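Just one protein chain is left out here, and the rest sit where they should.
Think of it as A, B and C in the order they're written, each chain with its own count starting at 1.
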Amino acid sequence: MRYEFTAEEEAFRAELLEWIENEVPEDLRGIGRAASDEEWENELRVRRQLADKGWLTLAWPTEYGGQGAPMMQQVIFNEEMVYHRIPGREPFGTRMLAPTLMVHGTEEQRRKYLPPIARGEVQWCQGYSEPDSGSDLASLQMRAVDDGDDFVVNGSKIWTSLAHRADWIFFLVRTDPDAPKHRGISFLLAPMDTPGISVEPIINMAGHHSFNQVFFEDVRVPKENLVGELNRGWYVAATLLDFERSGVDYPAQARRTLDDLIEYAHSTLGADGEPLSKDPDIRRKFVELSIETDAARSIAYEVADMQAHGEIPNKEASMSKTLGTKLVQDVYGFGVDLLGMYGQLRPGSPRAVLEGRMLDMQLTTVAFTIFAGTTEIQKNIIATRGLGLPRG
Amino acid sequence: MRYEFTAEEEAFRAELLEWIENEVPEDLRGIGRAASDEEWENELRVRRQLADKGWLTLAWPTEYGGQGAPMMQQVIFNEEMVYHRIPGREPFGTRMLAPTLMVHGTEEQRRKYLPPIARGEVQWCQGYSEPDSGSDLASLQMRAVDDGDDFVVNGSKIWTSLAHRADWIFFLVRTDPDAPKHRGISFLLAPMDTPGISVEPIINMAGHHSFNQVFFEDVRVPKENLVGELNRGWYVAATLLDFERSGVDYPAQARRTLDDLIEYAHSTLGADGEPLSKDPDIRRKFVELSIETDAARSIAYEVADMQAHGEIPNKEASMSKTLGTKLVQDVYGFGVDLLGMYGQLRPGSPRAVLEGRMLDMQLTTVAFTIFAGTTEIQKNIIATRGLGLPRG
Amino acid sequence: MDLSLDDTQQLVRNSARDFLAESVDRLYVRDMEDDERGYTDEFWKSVAELGWTGMIVPEQHGGAGMSLIELSLVLEEMGAAAAPGPFFSTAVVGAHAISAHGNDDQKSKYLPRLVSGELITSLAILEGGASWEAGGIRMSARRSEDGWRLNGEKVFVADAGVADLFIVAARTGENGPPEESITLFLVEASTIENNKMERLESVADDRYYVVDFQDVVVPPDGVLGEVDGGWPLLKQTLDLAAVAKCAEMVGGSRRAVDMTLEYVKERVQFGRPIGTFQAVQHRAAEMATDLEIARQFTYRAAWALSEGKGDGTEVATAKAFLSEKFSEICASAHQLHGAIGYTQEHDLQIYSRRAASAKVAFGDARHHREVLAELMGL
Partner (left out) sequence: MDLSLDDTQQLVRNSARDFLAESVDRLYVRDMEDDERGYTDEFWKSVAELGWTGMIVPEQHGGAGMSLIELSLVLEEMGAAAAPGPFFSTAVVGAHAISAHGNDDQKSKYLPRLVSGELITSLAILEGGASWEAGGIRMSARRSEDGWRLNGEKVFVADAGVADLFIVAARTGENGPPEESITLFLVEASTIENNKMERLESVADDRYYVVDFQDVVVPPDGVLGEVDGGWPLLKQTLDLAAVAKCAEMVGGSRRAVDMTLEYVKERVQFGRPIGTFQAVQHRAAEMATDLEIARQFTYRAAWALSEGKGDGTEVATAKAFLSEKFSEICASAHQLHGAIGYTQEHDLQIYSRRAASAKVAFGDARHHREVLAELMGL
């Protein structure tokens, strides 16, 4: 039992922090949602730097161009990148598609798709949800019909992050409408410039263009772009392959935000002339949120530790996601409250405090408990898969 | 719109408070659970006084010996009785059986059963739940078989409050095992000394004998003791007949407890030498619980107001019960916490603070969110019956 | 105790519902969010014609002479419709401040124009620290030969860009407790240079400005109430505004609940409406319960202020509760709506942004809980 990182792991952290300090200027750091073209350029620039360092695919096995880094190193990397608000990490290619291809792809697919991801040269996006298939993803309806060497795809995908920046999309389609719903789905790949694919932006409530609806109209996808077996796409997608599932990003983000808020509270006087950090209500909230952060981080570490020991976390990963997403909502919500009347000012507004980030992220994080499996679905999973309660 | 009581209503309150002050000595006031024989004697003594004043059946129609008091008068009565911890009110006869008989009983049944209730001479108890039928009450299995002039009853009832003190029991039995579950139930009355009825005490987690299991072994119940139609007992029992469903008891109890705790906090010094009432955390909790009390009371008043206007509250009554029961749990839980190490001392222990009531009631109120429809069932009712959501 | 609406009140509520259903649709709300002024002349004219601007203005000055209860019924509907514009600044804050605290000359001069919709008012109180306490007011007002000279900066001045008249709190003395040297002034917009205003970009539809008062001259008859006696008057107006804001929030909460109920009945996943899932049902039940409490607290407070009853508990309880619950109801609504409610296209986010604004206006929950603690003798 050891509740601290090893000297080697700390050495990696030190190297990373030094790189951040020396190589990533302050103006490149930020929320990193790549909403503007300028932010996107920054994103790509840092990504290429990460690729050069080998850090973009830190956890990939060496045979596919990764570092085969131990789990805890990847956790440290994620923690520090988030804490310092460094852009450049890329989940869709490096963490979602790549492991899928490593297991389910053909040798040819691996050789074709993995190297550009490792070099940070290609942006992937993920086409899973559809307008009528959210929590009940397996009910998806987008059709792919067999037509000679191709599938012909019709339908639409929604909530597709970065579709407007992406070069390629991996997506799920229904290839057998008569089979039980989980057994008629296939997993395909396509370039975003394939004729018939069009992208419509969706603006979120924070005013950002964060995702899209992607329409497929008679899109021809060569059969060689099928990953895994025909009609087994649900299982290809559902295999829990991610290199790092700990969810440590959330507590790292929360810790950074709390640190910023504590600094603000120390340096800002309340109506009584004392620093806000001496206000008992505010003090108490800081302590509570700090415990909540610590809780989410502890479970994240536990998930990583399980992965490091070759165990497959399931209820723990759902716990981590549930805790982490609630945590960031709570932290930004408190941040907005702490700023009082100023909490309502948007980024860029005159008089905005802490760059308006609290409000912007409070609005943004509304979706965190919804996307990638709602909190309700996560709790269902914990109860049934984790605790063995019977399904309803 | 008027958010205060009328002068008449306040005059009744004044009369009541005067009576309490003059006629109910301090040593008769208490939690009023009638656990000991002495408490039970006190209970009956005050009950007879209430009957003499006509207050025991304040809300009954005058034709049955009541005062036909307006709804708000009954609310005030309940509020003050609870606030001052006066024993003597009796729910089973006056508030549950009596209204049922008034609507569903025969004239003969009314003449036989109502006057003794009004005079405070008879104690009823209620036999609804069974070991396998709690939230799903309609699944009850206790059988009553037609045998000439009688029903012959076999089975058992559980969680029967005051069964060990009661003279009579009203209860539900299955008279048609082949009918759909709600349509084979009948409503019967029986003296507790009927041969074949036996009572086993159940001790609760606070150590009190608050309820019982009642066993029926070949118990003969004359058919004249059937209330309403045969096999229609579910509807007889389910008719919402209570004179006063506001649930105002809970906030009244909470308010009294908060007042006691505030007095304690004013007069007790914390580790820093200041009164506990100046501790910011404690202050905040008092304010939050006061708002919560006010919320429960407001909904209780709303329910009473609806009844006063001849409307039938359903979701509002469930809201009131949900809020009120959580409230008292929260208040006693806070009370225990406020007392620190002393919070764990039982009534009667050396050094017990506030008579050990906080702990005793914290343990007791664990059941409040369970009995008479769990909070889960209440929320189901609010959602489906109240908000029109489809049943699952 | 009688919680029902009388005939007039029902009429007020129904006419508000009818008018807003016709005049304020989602397109109007969205257009106005991007509009510099935030409302159309047509809308404002209709509001005045309906008599809403003058709802709490005494009849002798052209108003309807109604109480905060009736005004709250209208505000609830406006909150439900998310109707934008300077109504709150004018018909609530301005109408009350001048009606309750103005002298006869001031009333005759301003109220008829306010009622007819010609005069838009704005409250300028908050400064740097944005505190709702008396101590936060530091703007200086000095006597001069031409009356008074105001110097200082005000923040979160709502609708300053379109206001004709500002109600300004300034400090007319430096000694004694901060409550005892505050004076209210009526400052005509024409005396302030426009380039002294800077618009803040806030989360909701508010038109908040920073207004820099540099040597602004107020004639002697611009004093509202007594010199040095402004704070108690301002407190009254702030209390009324807090309750009025609660009424808006009740309307917004109601709409968020209704939208959610509608959605979960329609949205099908796993082969059935999601409203059949117990987690959804229970969350909906909690939203509806909070809404019911919110409504009771709000109208009780409106009644108390209208009747001059109560000790402030009702006001502070209402605002403390609503400040938290409107946001929480919206958060629950988002969770039950899933992704669709997170889009700008969907109406729900309009209400959650309104909630973020309303929760801090006229004192946040922390402020009002502190008021309650004092009232409870803690």
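Here is the rule we use: a contact is a pair of C-beta atoms (placed from the backbone, for glycine too) under 8 Å apart; a residue touches a chain by one contact, two chains touch by 3 or more.
Everything quoted here is computed from the prediction, not taken from an experiment.
Asker: So which of B:V336, B:M361 or B:I381 would be touching the chain we can't see?
Answerer: Looking across B:V336, B:M361 or B:I381, the contact with the absent chain belongs to B:V336.
Asker: For a quick check of understanding: of A:E80, A:D167, A:E302 or A:E355, which residue touches the chain that isn't displayed?
Answerer: The single option touching the absent chain is A:E302.
Asker: Just to verify: which one of B:D136, B:D149 or B:D218 makes contact with the chain not shown?
Answerer: Going through B:D136, B:D149 or B:D218 one by one, B:D136 is the residue touching the chain not shown.
Asker: Could you pull out which residues of chain C are in touch with the chain that's been left out?
Answerer: On the chain C side, contact with the omitted chain comes from 277-279, 282.
Asker: Going by the touch rule given at the top, which residues of chain A touch the chain that is not shown?
Answerer: Looking at chain A, the ones touching the missing chain are residues 1-6, 9, 72, 75, 262, 265-266, 277-278, 283-284, 286-288, 290-291, 294-295, 298-299, 301-302, 304-305, 308-309, 315-316, 319, 322-323, 376, 378-380, 382-384, 386-392.
Asker: Just the residue numbers, please: which parts of chain B touch the chain that's not shown?
Answerer: 129, 132-136, 139, 158-159, 202-205, 207, 269-271, 281, 329, 336-337, 340-346, 348-352, 359, 362-363, 366-367, 369-371, 374-376, 379
By definition in this document, only the chains that are shown with their structure count from here on.
Asker: Between chain A and chain B, what distance separates the C-alpha centroids? Give it in angstrom.
Answerer: 52
Asker: Roughly how far is chain B from chain C, centre to centre by C-alpha average, rounded to an integer in Å?
Answerer: The separation of the two C-alpha centroids amounts to 43 Å.
Asker: Counting only residues that touch at least 2 other chains, which ones in chain B make the list?
Answerer: Residues 284 of chain B touch two or more partner chains.
Asker: Out of chain C, which residues touch more than one other chain, so two or more?
Answerer: 277, 280
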